[in-house]
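Structure incoming, see below.
Omission of a single protein chain aside, the complex is shown with its protein chains in their original locations.
Should a chain be cited, it is by its letter among A, B, C, D and E, assigned in written order, with residues numbered from 1 in that chain.
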Amino acid sequence: MTPRPVTPEVRAEIQDLYDAYAEALDDGELERWPELFTEKCRYEALPRENFERGLPLAVILCESRGMLEDRVAALRRTSMYAPRSVRHLISHIRATPDADGFRVRANYAVLQTRVDALTEILSAGRYLDRIVRDEGRLRFREKRVIFDSVLVPNSLVYPL
Amino acid sequence: MTPRPVTPEVRAEIQDLYDAYAEALDDGELERWPELFTEKCRYEALPRENFERGLPLAVILCESRGMLEDRVAALRRTSMYAPRSVRHLISHIRATPDADGFRVRANYAVLQTRVDALTEILSAGRYLDRIVRDEGRLRFREKRVIFDSVLVPNSLVYPL
Amino acid sequence: MTPRPVTPEVRAEIQDLYDAYAEALDDGELERWPELFTEKCRYEALPRENFERGLPLAVILCESRGMLEDRVAALRRTSMYAPRSVRHLISHIRATPDADGFRVRANYAVLQTRVDALTEILSAGRYLDRIVRDEGRLRFREKRVIFDSVLVPNSLVYPL
Amino acid sequence: MRHPHRLRRRGLWHLTGTKRWSAGDTSRVPYWIYTDPELYRREQELVFAGTGWAYVGLEAELPEPGEWKRTAIGERPVFLLRGDDGGVRVFENRCAHRGVQLCRASFGRATELVCPYHQWTYDLRGRLIGVPFRRGLRGKGGMPPDFKLEANGLTELRVHARHGVVFASFAAEPPDFADWLGAAMLFYFDRVFDGRPLRVLGYARQLVPSNWKLMFENIKDPYHASLLHVFLVSFGLFRADNPSRTLMDGTGRHSCLISMRGDPASAADTAEMRSFKRDFALRDPTLLDPVREFPGEATVVMQTLWPNLIVQQQSNTLATRQLVPRGPEAFELVWTFFGFADDDEAMTRRRLLQANLMGPAGYVSLDDSEVMQLSQQGISPYPDAQGRLEMGGRGTGDEDHIVTEAAIRAFYAYYRGVMEL
Amino acid sequence: MRHPHRLRRRGLWHLTGTKRWSAGDTSRVPYWIYTDPELYRREQELVFAGTGWAYVGLEAELPEPGEWKRTAIGERPVFLLRGDDGGVRVFENRCAHRGVQLCRASFGRATELVCPYHQWTYDLRGRLIGVPFRRGLRGKGGMPPDFKLEANGLTELRVHARHGVVFASFAAEPPDFADWLGAAMLFYFDRVFDGRPLRVLGYARQLVPSNWKLMFENIKDPYHASLLHVFLVSFGLFRADNPSRTLMDGTGRHSCLISMRGDPASAADTAEMRSFKRDFALRDPTLLDPVREFPGEATVVMQTLWPNLIVQQQSNTLATRQLVPRGPEAFELVWTFFGFADDDEAMTRRRLLQANLMGPAGYVSLDDSEVMQLSQQGISPYPDAQGRLEMGGRGTGDEDHIVTEAAIRAFYAYYRGVMEL
Partner (left out) sequence: MRHPHRLRRRGLWHLTGTKRWSAGDTSRVPYWIYTDPELYRREQELVFAGTGWAYVGLEAELPEPGEWKRTAIGERPVFLLRGDDGGVRVFENRCAHRGVQLCRASFGRATELVCPYHQWTYDLRGRLIGVPFRRGLRGKGGMPPDFKLEANGLTELRVHARHGVVFASFAAEPPDFADWLGAAMLFYFDRVFDGRPLRVLGYARQLVPSNWKLMFENIKDPYHASLLHVFLVSFGLFRADNPSRTLMDGTGRHSCLISMRGDPASAADTAEMRSFKRDFALRDPTLLDPVREFPGEATVVMQTLWPNLIVQQQSNTLATRQLVPRGPEAFELVWTFFGFADDDEAMTRRRLLQANLMGPAGYVSLDDSEVMQLSQQGISPYPDAQGRLEMGGRGTGDEDHIVTEAAIRAFYAYYRGVMEL
């Protein structure tokens, strides 16, 4: 199969997906987050230290859109945490075609603002993603968040 | 009226406007800042806390290009502040057409460097903008800066 | 000579070069870094303070690709430093054509993660670059990194 | 034993040479009082949790029963809560069980307060009304028989509200509020807070890297206004040659700076003000369109109320500024901009535009926040040096001009008494 | 007057009112112990570098000779090193010459340890084997004749490994490990660490902005689990009405919380738990597919071992959690998730999925890290206040239910002895 080229239009469409991703989380519209993934999907967030040493443990691991929805439901209904907001800065989005979509790498930084506190760096790292066309739009089939610092400033409330 | 599509050319042009915006402020060329707005315009910077609670108070409020110019003049001639420089990182610029131009959302982070100090986060948040074509170029008709943390590290000298 | 326009394709290609630049350094693949420069080239990193006062001193100065390679070799073989990783966020890439390529400005922030530490800002500033087509791809002929804060958090191990 | 010296190590700080306030009057202020951690800790108790009343907020911030607002007196977190009886109460923001903050956002609304840790539940008057498993489960565990809900409510502060402004006190028997302010201060307090319902316009907050006392010095200092604030001066919003007054209460802890309408500047009086820029004009003068709204001739009244409040009336921009110390070398300045419920749209817009003068980006207050930072930077490394406050003499009485630092001297005279310095 | 002790407070801290632990028992815990810098410094010596054994890691983390791992006991950096003889040793992480950290990454492997500064070289047993220019160069310089390599090796700690878990001690003659734990604690320790080889699945780390003791309080507190952790409760992973036990060793320093299978919730028992959400169901229940793998009826066993270890067995997610204090108001929580070398793929996947409950984003532990931060925020500004720990009475003995704070009281009873408070 001939890999489809990454045309300017595709670039824009991929950018749109990341824009929507950032917007959903930054606006606190968590419910829009699972919709950006395919029904069968995988999301995981793990420290670079585990990733590079071949250790599988992730601090968030979802193996289906249902699990993503469960995480949103838990944040809405069961978890206790002090209020905060996040702000994504995603850059260097690099797509290469693969069998059924694109492999995409990107850099990210997430800034966090807690009540009564200055804005601080919550996390920075890279995304290693697989994107496919699904129901007429691009969606994540896989998203791996490799965060640079294993040390987290207390909690990771929202997905990165 | 049919909304005009956001073509790659328009994307690029909008990106150029934000690039020019960042460059003017980051280079300390404040005088170039009002030129990026239409004669009739609105600029305001307010904390997310006010924005979300429907409170109108902004820490900077300009209701015309004249007021933007007045702010620049005040910074140049009347205000006292220790020297510093800023650095903008604007990302996730998302445009949708509206009646006479575009509504644009973007994420921003502004890093600040004071004399003898390390670079630190000054502010992060989002832009909620309206852009129109004016005298052959894109300009801001409205720019609302919603900053995530109501708490500011002492002063906001330059516009965000 | 007519300056070549900065078409969407050229924009994308320039973006690709910065993506590759960030990726090489962020992945710790230092050996890929000199390849992004032409054989005859210049790289320097200097504080805004020197730059603005016309003082020539740079904290890193390479006047050829060989010197870039020497720096990589030194980091690999002779220098002693505690482990860390970096993460680039490059934005506002603005290209204008010049005689034999493009002059490009960009903003950057580099976040650093040291062992056992939270991610922190290492440096922010701007790139003042010259890019040319060389062996069929875009390469840096000149890269000047002007960092905003003369004060560095201890060491600058990797190039900015 | 590893540290036999432990006891001797911190000596008796108040006996030492450096940490003494040598001069007889307060025309000299030693610089160690802006940095000393021990003094700062004592201030938490003696100044902020002391015998008097501290500002905590506006009634208009929590109009409905069950609404609450988080704030602090000194470093101590407290919250305001409007009870089901309509009354506003103030409580320490910590669960009586094991200390968890009950109010975690800036504002909220509740029908009862439930601590997340073990769900101890308090009603809207701060009374403990529920302790899960208090009587155990299936006959096991539970609280001891002598445990009383009534004895384990939230720690409540004394509260006094006047014309919509809420004050609280950690003291068991705080003074009468009118006495605490004194007649002169009460007069000016009531001038702005005249009983009309308030409308909150919004908030701004600054983390100022200086000791909190420098903020009070700044506001109690009419001398600087005509010199530092070029913007104010250039537009006649404050001028040394305007009629003005510096008033204190009997103790010196509170003060008012009052500036009144005057004649246009004469060349003679502005000669000393190099800040005066005759040619400076606004391109869009809509920004400054003040209208007179309070009785009397004053155009600016800046009132400082010990220990943590500034009431700002500068033309039509009104705000409370609350001081929350954050260590010896920083404080938070919390601005609550307000108007009146009966303001028309034009007045609201006027207040919002004039707010450009204030806050972290204000044409006026920017100068102040920067100068406080610069003061702290100059003061902090020189703890043995001292400031000199001799403008207008060395006295601490009222003055009918601005060329004086009397209100600062009066403040420190009272401060020394409170702090036993 | 609220603060009669105010003046005495600084000066001789252990004599003063504020820094005293007034109550006879530990049903009251004064809040100054969570912030006081002097106490914190003493804890470094008496608690972390004290007479007992502290957790440092798992043998599986450094399977091969020459492998090392960096960690800390209290604030003191140490490292584990597997020698060429196969034994694991623990050393202070500083060169004997002038203090440079020898291990700079989290993990590594070496045939010898070379300090970068002057290349002093240590073998895999920590012995100094090389000092460049020790005999000088061309007859000049060098170390004095009485300098002995043998006297300048790395500072080695005592080490005890049990079933793959490594403990170390700064004490010259630490107690017998089995005695240190006591029979009951040893039983539960051996329940998880049953001698099978371990497999490390990965790490997570949190910088928690609270005093380290709040972490122990949290884990020693079965009372909170059914109230705070709505997720746990809603899926029956922990319930107040399940059979359970709270066990201590003889001293109270260690403890186990044990929860066992029980009947489905009856309406009566869950009435007090507002956290119980009957309608909450997972869309993808694959996340929770626990299988029984340890003998006995317990489904959850949380063991805390003085001074720095929590052993977590929650269904099939297993982890050690190591506490590393970072000043009085912060600590690092280091999670080492593990399984067994003989786990099949399904079990590994199960452990990885259940890890969603734990760590900085865990459905359960997120609540805890947030509540610790909120506690510290409520406690820290009120050093003169105190927490009350009266659930289940005021005693410190074992209990067969969860409606008790006995294990916390027992912990503090032991703590007071160690700290001479």
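Of note:
Following the convention adopted for this analysis, a residue touches a chain if its C-beta (ideal position, glycine included) is under 8 Å from a C-beta of that chain, and two chains touch if they have at least 3 such contacts.
Everything numeric in this text was worked out from a predicted model, so none of it was measured.
Partner chains of the missing chain, restricted to those shown and counted over the full complex, are B, C, D, E. Note that of E:Val100, E:Ile129, E:Met260 or E:Met347, the residue touching the chain absent from this view is E:Val100. Within the set D:Arg41, D:Arg134 or D:His224, the residue that contacts the chain not displayed is D:His224. When the omitted chain is restored, the residue from E:Ile129, E:Met143 or E:Ala330 that touches it is E:Met143.
In the full complex, the hidden chain is touched by subunit D at residues 2-5, 8-11, 15-19, 29, 31, 217, 223-224, 227-228, 240-241, 269, 272-275, 367, 371, 374-375, 377-379, 381-382, 384-385, 387-394, 399-404. Against the chain not displayed here, subunit C makes contact via residues 45-47, 49-50, 53, 55-64, 66-67, 69-71, 73-74, 77-82, 150-157. Take subunit E: the residues that touch the chain left off the picture are 44, 72, 74-77, 92-102, 104, 114, 116-119, 132-133, 136-138, 140-144, 147, 152, 155.
To be clear about the criterion, only the chains that are shown with their structure count from here on.
Chains that touch both subunit A and subunit E: C, D. Centre-to-centre spacing of subunit A and subunit B amounts to 27 Å, using the average Cα coordinate of each chain. Shared interface positions of subunit D, defined as residues touching 2 or more other chains, are 104, 106, 116, 207.
For subunit B, residues touching at least two other chains, in rising order: 8, 89, 91, 109, 121, 151, 153. Two chains count as a pair here when they touch; such pairs are A-B, A-C, A-D, A-E, B-C, B-D, C-E, D-E.
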